[in-house]
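Before anything else, here's the structure in question.
For this depiction, one protein chain was excluded, whereas all remaining protein chains were kept in their positions.
Presenting chain A:
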Amino acid sequence: MYNFDLVRPTSIDEAVAALGEEEAQPLGGGQTLIPTLKQRLAMPSKLVSLTAIAEMKGVCKTDDNALAIGGGTNHATVAQEAAADFPGLAHLAANIGDPAVRSRGTIGGSLANNDPSACYPAAALGTGATIKTNKREIAADDYFQGMFATALEEGEIITEVRLPIPEASNYQKFEQPASRFALVGVFVAKYADGVRVAVTGASNDGVFRWSEAEAALSSDFSAGAVDGLSTPDGSGMISDLHGSGDYRAHLVKVLTKRAVAAAS
């Protein structure tokens, strides 16, 4: 690792000021960034740790029936605190990595990183979440811009994520057996005004919505409704030693059916 200064501000304002310096980068739980630094794939001159900022932590239910999660909240806390109101999200958080990863890794870090195989992007897009930063609010539909690419600007930090609570939801993750990230993951959420289906792990363009399934499930929320759909096109999907694009496309359909059947 190249060396850098590490600072630990205790408020969002202080963090934003520290990030104003050239080559400064935020540090969430470090579960992605520290391995990256070890490989010398990044060389910030300063890391601004967000872990001591109390106002960026915690989970609460809002008046308009959304779950507001501080950007610095770790996966273990979400798994615990979302369980009563939003079991689909709690289950997703409880299956990210392993217990030690879940005690450090944060929702803000995961969404900022936008790994094409990460779990939280599916929940954010699948609920039509709002990503709040120190500057603005970004709709999930505008936020994800391809593999590892997001609408975030330099020095902008995710302070909160608001996810509308669905009537029923479920996340199905088909694990890549070595990394245990999603080989394919599908998040299904049913709302009074329609169903959203978000797919991670599959596309070369990162997380996406499967609109044909959304239309079919909005009129008939049953696993059978997915049967009638043709498998999504595998040609734009990730092909690697773990699975071809066509294999991933097949999994998208299978996992969507399973998610609908398991939705609660």
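In this section, a contact is a pair of C-beta atoms (placed from the backbone, for glycine too) under 8 Å apart; a residue touches a chain by one contact, two chains touch by 3 or more; residues count from 1.
The definition used in the following text is that contacts and distances are computed from a predicted model.
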item	value
Absent chain [UniProt protein name; select from "L(+)-tartrate dehydratase subunit alpha", "Carbon-monoxide dehydrogenase small subunit", "ATP-binding cassette domain-containing protein" or "Cytochrome c"]	"Carbon-monoxide dehydrogenase small subunit"
Listed residues A:Gln31, A:Thr73, A:Ser110 or A:Thr133, member touching the removed chain	A:Gln31
Sole residue of A:Ala83, A:Val101 or A:Ala168 that reaches the chain not shown, by the stated touch rule	A:Val101
Positions on chain A contacted by the hidden chain, ascending	1-6, 8, 27, 30-31, 34-35, 37-38, 46-47, 49, 51, 76, 97-101, 103-104, 180
